[in-house]
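Here the complex is missing a single protein chain, while all its other protein chains stay put.
So, chain A:
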Amino acid sequence: MATSKSDMKGFFKQKKKSGGITKAKAKSSSTKKSLSPKRSATYGSDITQPAALISHGFPDIENDYDEKEEVLRQFDMNMAYGPCLGMSRLARWERAKSLGMNPPEDIGHLLKAGKVGAECLWEGRV
């Protein structure tokens, strides 16, 4: 789980609000039109040197996904239910159900409740 910011304030140097992995804001680029396009990509962002790596010593490998997403990813990877690309997870679960494969019910409840990723990890990327 990602640690909350309140604990980290003592550890980290305070950075500008526009820091972190964010794009350069439109406001700043309009006031600084003289900037060459090459520099505007990293203006105000620490994408090449994220704060965590500098100060902590070890990379924070846990991205912001939780155990629910982990369960869903295992469901995506399960060969028995067919390819995961090109279908929403719920559609794939419904198909597994209608073809009589008895997919686990709690995955169905999880998907129907909303709040979790509707597509598999590679959707739109492949």
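As a convention for this text, contacts are C-beta pairs under 8 Å (C-beta built on N, C-alpha and C of every residue); 3 or more make two chains touch, one makes a residue touch a chain; residues count from 1.
Going forward, contacts and distances are computed from a predicted model.
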UniProt protein name of the chain not shown, from "DNA polymerase delta small subunit", "DNA replication licensing factor MCM4", "Polynucleotide 5'-hydroxyl-kinase NOL9" or "DNA repair protein RAD51 homolog 3": "DNA polymerase delta small subunit"
Residues belonging to chain A that touch the chain removed from view: 79-80, 82-83, 85-88, 91, 94-95, 98-101, 124
